[in-house]
Structures are given as C-alpha cells and as structure tokens.
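Single-structure report; data block below.
A protein chain is absent from this complex, but the other protein chains hold their places.
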Amino acid sequence: MAALFRGSRNLLKRWNKNVHSALVSSRSVASKTQVGFVGLGNMGNPMAKNLLKSGYPIIATDVFPESCKELQELGAQILDSPADVADKADRIITMLPSSPNVIDVYTGPNGILKKVKKGSLLIDSSTIDPSVSKEMAVAAEKMGAVFMDAPVSGGVGAASSGKLTFMVGGAEEEFTAAKELLSCMGANVVYCGQVGTGQSAKICNNMLLAIGMIGTAETMNLGIRLGLDPKLLAKILNMSSGRCWSSDTYNPVPGVMEGVPSGNNYQGGFGTTLMAKDLGLAQNTATNTKTPIPLGALAHQIYRMMCARGYAGKDFSSVFQFLREEEGQ
Amino acid sequence: MAALFRGSRNLLKRWNKNVHSALVSSRSVASKTQVGFVGLGNMGNPMAKNLLKSGYPIIATDVFPESCKELQELGAQILDSPADVADKADRIITMLPSSPNVIDVYTGPNGILKKVKKGSLLIDSSTIDPSVSKEMAVAAEKMGAVFMDAPVSGGVGAASSGKLTFMVGGAEEEFTAAKELLSCMGANVVYCGQVGTGQSAKICNNMLLAIGMIGTAETMNLGIRLGLDPKLLAKILNMSSGRCWSSDTYNPVPGVMEGVPSGNNYQGGFGTTLMAKDLGLAQNTATNTKTPIPLGALAHQIYRMMCARGYAGKDFSSVFQFLREEEGQ
Amino acid sequence: MAALFRGSRNLLKRWNKNVHSALVSSRSVASKTQVGFVGLGNMGNPMAKNLLKSGYPIIATDVFPESCKELQELGAQILDSPADVADKADRIITMLPSSPNVIDVYTGPNGILKKVKKGSLLIDSSTIDPSVSKEMAVAAEKMGAVFMDAPVSGGVGAASSGKLTFMVGGAEEEFTAAKELLSCMGANVVYCGQVGTGQSAKICNNMLLAIGMIGTAETMNLGIRLGLDPKLLAKILNMSSGRCWSSDTYNPVPGVMEGVPSGNNYQGGFGTTLMAKDLGLAQNTATNTKTPIPLGALAHQIYRMMCARGYAGKDFSSVFQFLREEEGQ
Partner (left out) sequence: MAALFRGSRNLLKRWNKNVHSALVSSRSVASKTQVGFVGLGNMGNPMAKNLLKSGYPIIATDVFPESCKELQELGAQILDSPADVADKADRIITMLPSSPNVIDVYTGPNGILKKVKKGSLLIDSSTIDPSVSKEMAVAAEKMGAVFMDAPVSGGVGAASSGKLTFMVGGAEEEFTAAKELLSCMGANVVYCGQVGTGQSAKICNNMLLAIGMIGTAETMNLGIRLGLDPKLLAKILNMSSGRCWSSDTYNPVPGVMEGVPSGNNYQGGFGTTLMAKDLGLAQNTATNTKTPIPLGALAHQIYRMMCARGYAGKDFSSVFQFLREEEGQ
C-alpha cells in the first residue's frame, strides 16, 4: 500500500508525527457515542437509519426540513445547520448531491468547519470531484479536523439493506475509525489511498460501467438485427471475452434477465442524469490530468444526448431503447 | 431455439422436406473417414493436427505449399486445390484470412464447389462478413451441399490445445454432424441459428471485447494518473460494476496480472490488425442493417489509428500503451 | 492530371490505343441526337427535363410508370426497360437511389448491358460505392461501351434550375463528350480522374459537410447556452477560423439565416436518411482502404441515431434540434 502515498508521503509523515496523536486523543473514541449526519436525501436517509439501528445516536440536518421528519420520529436529534451538528458531534458523515453542496456544507457561513471540534472525523460520502475532496481535507486540517472521502457504490436498495460499497480515501491511520461507522451501512469498505482516491476509484468504476453498458446495448441491438436470439447472444457473450457486468448482471435488453430495470420499463435503478453527472466528473479529472479518454468522453456525450431527448429519469440501461429504431420508423 | 429461424422458417422447412434426407443418406456417415481441410495458417495448422490426433485422416491444401509440410509429415495427404479436396472428402473444414479468400476457395475456378459431392458438409471457420456466409450457403445448396459457418473464439494457444469455442450457424439438423468434428478442436461448440449467425455472434462478441478493452485501458490510465495503485484499482473494478473480461482476465496494464500479453511487452495474443479487421466487419454489418454503434465505431477507428502509428503487430491490449504519455513528453 | 492515373495508367493506355478510336467513331457524335435516361425520381425528373429543354430528344424508363408521365407529356419516349433504352440510344444517363439499383439497371436481366451498342457512353449520376462504379466500368468495357461516374452535388432545387455540380470519373478522352450533356443540367462539371473518383470526391465532400454541420450545430448550441446571441455568434464564426459552409450558408439555427431549412422547421433540403446513406458509403470506403476517419465515423453514427429517433425525414441540419434540450426537460 506504500506506493499509494507517493508525493504526499512526507507531508503525511510530518502530519502524523506532529498532529495525529493529539487529534485522536481528543476525539470521543468510545463507540456508540453520537454521530452527525448531514444530507438526508434518498441515499442519506436509509444510511442514517442503519447507523441508528446499529446503536449510534444521530444528530442530523438537511436543507429541506421535511426530509428530517422520518429520522426524527425514529429518535434522531434534528438541528438547524451543519455548524450546529459539528458543535455537538465529533464524527460526522455527509451525503450530498454535488461539489457545490459539499463546499457549502463544509466551508459555508453555517458550515461544519465554523464550529468543528479539534480531532473530529469528517467523512464525505458524496460523489464529487476529487480535487474538491482535497480542498476540503486541507481546510479541515487547518481547523485540526480529519477529512476523508468515502463515496459509495450501490443505489437506494443497497443503502436500505446496508449493502453499500465504500471507497475510502484519506490518512491510513484513520481508516479503522472510519470503517467502524461505514461498516454499519455497507458490506464492503475499501481503503484506496490518500484523500481523493475514494472519489477517483468511484469515478473510474462508473466510467468503465457506462462504457460497458453502452457497448452491451450496441452489441445486443446489432446481434438482434443480425438475427440472433437475445438470450442466446447474452449467453454466448457471458461465456466469452465480451463478458461484462452489464451483460451478465444488468442486461439492458427487456426479457433477457429478471429483476433488472430493463424488465420494468427502465424504472428504478441508476438514473441517466446521475450517470451523466459522474461522467462529467470523469471528464473533468481527465481534462485536468490531460488523460485521453476517447470512449469515456463519447459515453458522456451519449448520456447527455439521452438527457436532452427525454431519458433523464430512466435507468442508465435505457441506452438500449435510445439506440433502437423508434416504432413506426 | 425456434425463434431463431424467423423469416427463413418456411424456406428451411421446404428445404428440409425435399432435400435434406436425400443429402444425408449420400454422405459418408461412418465416423473417422477422411476429412478435408483448406487453409493451414497459424490457426488452421493446429486445428488440422487435432483432427488428425482424433483419428480422422486429413486431406488438405493451402496456397502456400510450405504451410503443408508439417501436416504432411504427420500423415496428411496434400492436394493441389480446394476442388481436388472436394473431389475426395465429403466433410471439409476451411480456415481462411478474410471474405475474398473464402469466396475464392468456395466459388473460384479451382474452388470447392467445382467438384463438391452431393450431400457434403462444408464448415467455414474463417471470420468473415455474415452476408458472405449466406452467399456461400446459397451457392453450396445449389450444388446439393450443406454450408455452415463456425468461426472461433480463442487464439493460436486455444487452437493448439483444442480449447477453441465454435459459434455455429446453419441448418439445425446438421449441427450434430458438425459438432462431431468441431469437438475435436474445441471445448465449446454453440449452435447460434441460421447460416451467418455464427459470424454474427463472433463479430458481436469481438466488438464488445474491443469496447471493453479500450474502456479498461482508459480507466486504468485515468486511475493511475489520479493516484490510484493499478493493482488496487483492478481489484476494486473487479468487485464492482466496472468488471469485465479485459479488467479481470486480460488486464492491459503491465504488472497487474501474470501470463497476459501486457506482461510481455504486448507480444503474442490477439493482434491489433486482427481486431481492426473484426471491427471493420462489425461496422459493415451495422451499416448494412442501419444499426447505430457509436462506441463500436469509435473503437474501430482507434484500432485503425493504432495500426497507422506502429501498433499493428502488438496485442490489442497495447491500447493502454497507445493512450499513455510517451516518455519524454 | 497525370498523377491521377497511377496504377491503371498502363491499362488505360492500352485501352486507349486498341479500343478507343474504334468506339468513338461508331457513336452518334452529332449533337442533339436522342439521349437515354433511366431513373425519373425527384432528381432524375428535372434533370431529364433540362436535357429536353436543351433540345435533346429523350428516351426514358423508370420502374414506376407514373414517374414517367410528366416527361412523356413533354415529348419524351417512354420504354419498358433499361435494355430497351440501350437498344435505341447510345448516350445514356442513369440516376438511381443506391448501389443495388445501379447493379440491376446495368447488369440485370433487362439491364443496359444486355442490349448496349458498341461505343455507347453510359453516365451514372447516382451516388454509390466507387467500387461498384469500377465494376460497372469493367462490365461495360467488356461490351465495348464506356462507363463514367458523375454524381451530383446540389439538391432538387439545383436539379430544377440546372445548377448542379457534376463530379466526373472515367477516361479523360471521354470527358468532353460527357460534359456536353452534363452542362445542360449543371453549372459545374469537374473532371476528377479515373472511374470511381467522381464518387470518391462526392463522398469526401459529403463526409466533411456532415462533420461541419454537426460541428456547427454543437458550437451554436454551446454558444447560446453560454449567453451568446446566435446571430452574433454566427457572424463571429464567419469572420474567423471556425467559418464553414454550414455556418455561413446553411446555418442550422432557426432565425439566423433566411431561406434555409432551419427557418422552415427543417423541411425540404437534404434529408437525414440521405446523409446517413452517404456517410455509410464513406465508412465503407474508409474501412476497405483501412483509413481512420474518427469524426466521419461518429458523424455517421449520430445521423444513424437521429434516423432511429424520428429525424429520418428532416433536413440534415436538424441535428441542431436533436442536440438541444427537449421542451419540458
């Protein structure tokens, strides 16, 4: 794992020696003390519930007060702002829609860092630009707090059943503390390296997922038009080198597989808008690092075109439907 | 399997009733009688050897006499032309580089159909345009012979060890007879449907394979530039929805995996030129059927650019190297 | 122009010496003798009328008898088949939808070559694969006739007003004879080189046109979303290096320009289906010559997706509408 630290090794070493032991000693290390939670949307809500179920008292907030009702009835304490949460809890999890929200919740006028306690552990599970994660980590360190990025793989269903996968970036010394909480909400908690690498891993996975999904949709559509039975084609691909998650686990062709959105008119699942957002993040990081991603860039554009043509709310496997001939053509 | 016949069902039914029983009775059904083999290149040579090993006397030919020497020493009879082979054997396998070769070997002045016996079983394992397979089947039927397409998945290694996968198109009644021979050369023999569907399945698989490989190369490269350890990133992808054959079985990043071309300077394996050829076939069938294949088309162009830039002879996973920054940049 | 002949120079030289003088002497060289015309569709009809206006008696045919009525009323003689036309006229122009039609009209059972007179001049103005043009030229030569390809640039309007551009491929010695007829139907008649180069020039132009049109649509849409006034943006592009025919002559944004399809709900003009067809030809020639055309390939796929999504009948500049956000999104 040493290779992961690279350029920031010395920085981290220094930080470790001078600051770390002091920080940890000041944090409430006794398990089952209260945990803060900011962002109670479709994902945050079931995640916070699972923390509650595991016995952690929850102090939460959300910009939409109605989002907090259910959790309040289950016993959570609801406060007015992230700053107020940070004033009471020294372990906080945030789950927000996008980079600007994260910036606001951490560094805004009522943000966490306004009242954060020294030694606090701040875990952001939003999917955002890794460079923003790094900025937040720097800002948190200035206040004596520890910031980690821990975006998730898996949707609302996995959030409800506590089966999310967390990809965690940040100081390795803090991983155990983070894992204690994240394990209540997920089945896998993977350490990825320094701050931002959790986001990077998430973004990389979703870029390859999008490419595989569009590729599977094109391939299945082409095969069907060439006279192949869709189920048979899927079977052949899945025993051959064309095999991928989109072909063997989440096939986009209606009727090939049970229990996936393609069998339910592409409802539920992972929306085209969200995939377009993640591909936008992949594109940003690729542009910033001058990395060529020809298929990733085109996948991004295809999901953008789909959003413009009425597919925004459908599962991302609806690209199969988008590519097919419209009825009556 | 009935669904596969669709539009050609009536044609096949008629054909079955009037012609089929007559044909089969006239073919040498006793196993282990001689088998013809046309095309003794890198793939055809080990395939013919495996037939020999299984006890079938081989009558072979190739445009390059030197290609025949090894097989001759092993006991095969070498003749001058495909027509001569067809004159002696009523089961013939062909393994040729591209569509024009197939057209020539079957319908040329010294082609198989000049001397083919009524009821002969002709199996073409070349990877070609499915519309050419259909043309050959029509031409063979006119001479009272049966043509099947049976392209392979797996390279020279799989050909040598008899572990190829055959994707077979043609009259379902003939599949058992074809499988008897193909099983000597492969581990999987899959019936795909009417004539041409073997090619279609092969082309579909390789298109998705190319998309998955380039996607994996882009993703691994992006992740590495974002600070992720390549082995860790591969591990994360392979337990997540980014998983595909190129990430978990044939990873293009040197050092991530043992025993794949990326660990051997991209030597061996499946050449970029061959992948470009298969993607050209996919593009042709997509254009002919007016099927949009945006990622497939771009994958084709990327392999074309690679061929133009010196990667023609390397394994197709070398796209990882192509996308990386050149040293000194 | 010598460089254009290249590999076929010797062939042409031989042909010129042995055959050419004989052929020409046998053809009706007197101007204003009858001209054959096969294919009286949207383009062929006004083209044949312009020949009539120029004083040439017309002998015509079409698979749809009703297509011939108007021309018959104007004095043209209508016959039953291309063979019949070839029996009467030794200069014939063909204007057909696609390669299979051309193959049938020339080499089919009632095709031109069944009754063609020695020395006849056969000019095909269809847009087809240049390799088919070459095949037709070889077949014509066997019958002692001369085949030239002369596809057009410009739509129905230019056909009506006699303002088409003809791109002509074939023996340079025949160009003057071809130009005599083509000048009655077009404003520009350009000699491009050996047989097939007329098609090649046409295909090349339309590929670049498609790229420029989609590029202009993307650029105008992006600029508008960034707050630029569309007319001002068009003006800036047109005085700068972004200038192209699609930005300065056929702008795809409604309201920027008068008298173009974008101002008329994308009706009229050059249909998306036809552009997709031409891009399919470009893709075929690129695949056959192993030429990378990344943007051309993607342009092809975008027009294919548009055809699948209801834009088949609209002018090809409707890509601007396809890329824009749907209302209510």
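Order of writing sets the labels: A, B and C. Residues in every chain begin at 1.
Methods note: a contact is a pair of C-beta atoms (placed from the backbone, for glycine too) under 8 Å apart; a residue touches a chain by one contact, two chains touch by 3 or more.
Because the structure is a prediction, the values reported are computed rather than measured.
S.K.: Which is it among C:103, C:156 or C:204 that touches the chain not included here?
M.R.: Reading the full complex, the residue touching the unseen chain is C:204.
S.K.: Which residue among A:58, A:159 or A:293 touches the omitted chain?
M.R.: In the complete complex, the chain left out is touched by residue A:293.
S.K.: By the contact criterion defined above, which parts of chain B meet the unshown chain? Give residue numbers in ascending order.
M.R.: The list for chain B reads 298, 305, 307-310, 312, 322-326, 329.
S.K.: Provide the residue numbers of chain C that touch the chain removed from this figure.
M.R.: Residues of chain C in contact with the hidden chain: 1, 3-4, 6, 130, 153, 165, 167, 188, 190, 192-194, 196-197, 200-201, 203-209, 211-212, 214-216, 218-223, 225-229, 232-233, 236-237, 239-247, 249-250, 282, 285-286, 289-296, 298-299, 302, 323, 325.
S.K.: In the full complex, which bits of chain A touch the chain not displayed? Write them out.
M.R.: So the residues of chain A touching the unseen chain are 276, 280, 283-284, 287, 290-294, 297-298, 300-302, 304-305, 307-308.
Everything below uses one rule, namely that only the chains that are shown with their structure count from here on.
S.K.: Shared numbers divided by all numbers used: is that above or below half for chain A and chain B, i.e. same or different?
M.R.: same
S.K.: Where the centre of all protein Cα atoms falls, which chain's Cα centre is nearest to that point?
M.R.: Of all chains shown, the one whose C-alpha centre lies nearest the global C-alpha mean is B.
S.K.: So the centre of each chain is just the mean of its C-alpha atoms; given that, what is the distance between chain B and chain C in Å?
M.R.: Roughly 38 Å, centre to centre.
S.K.: Per the centroid of Cα atoms for each chain, what is the distance between chain A and chain C, given in Å?
M.R.: From the centre of chain A to the centre of chain C is 53 Å.
S.K.: So what's the Cα centroid distance for chain A and chain B, whole Å?
M.R.: 41
S.K.: Among the residues of chain C, which are close enough to touch at least two other chains?
M.R.: 298, 305, 307-308
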